[in-house]
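Missing here is one protein chain; the remaining ones are kept as they sit in the complex.
Take a look at subunit A:
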Amino acid sequence: MHKQKYRVHPRKQSTSYVVANNNLTGMADDALFEFLHMEIVSHIYKEQQSGKGEMDNKDRAVCVSVLEGMGFRVGQGLIERLTRDSPSFKDELDIMKFICKDFWTKVFRRQVDNLRTNHQGTYVLQDNKFSMLTQLSSGKQYLDQAPKYLAFSCGVVRGALSNLGMESVVTAEVSVMPSCKFQVVIQKL
């Protein structure tokens, strides 16, 4: 695999980079968001920490909820755009399948690997190569940093579900990167 990847004309480095990443819509789109997301997370944590020496759990919770709130608004907008052309959904499970396939593909560039449910409003979505975590590590290194980079994505999922008519609570859990489990609990009002 590596042999074909590095056969490149030195001056055409940027095009080879695009091909090597199989991203024919343009490398800049994905990288732009990735860097922006990294900056957003770092900015929010720095702001929360300014003035104090250490961050306690309350500060961390504030940061996570700010990121999640941002993701919520983004998810709401995204779902309006993505479901423009789809038919209406039959039931909850149908919506969750849409999230796992089409939505996940558009937003995270792959499909959810495994969807489990207890048929009583709780769903677990497992993504074995979650796109926000693949550059971090493949294993246990930096595990404690992972939640920072998942908060926004949790919000995106919650926002998408909210505009599809389902209020929910979305949390994420990681034990071995880059595999990640999102738990969605539908709130019955």
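In this section, a contact is a pair of C-beta atoms (placed from the backbone, for glycine too) under 8 Å apart; a residue touches a chain by one contact, two chains touch by 3 or more; residues count from 1.
Rule of thumb we're sticking to: contacts and distances are computed from a predicted model.
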From "Cullin family profile domain-containing protein", "HPS1 biogenesis of lysosomal organelles complex 3 subunit 1", "Trafficking protein particle complex subunit" or "Translation initiation factor eIF2B subunit epsilon", the hidden chain's UniProt protein name: "Trafficking protein particle complex subunit"
Sole contact to the chain not displayed, among A:38, A:74 or A:124: A:38
Of A:65, A:128, A:141 or A:175, the one touching the omitted chain in the full complex: A:141
Touching residues on subunit A - with respect to the absent chain: 2-3, 5-8, 10, 13, 16-17, 20, 31, 34-35, 37-38, 41-42, 135-139, 141-142, 145, 148-149
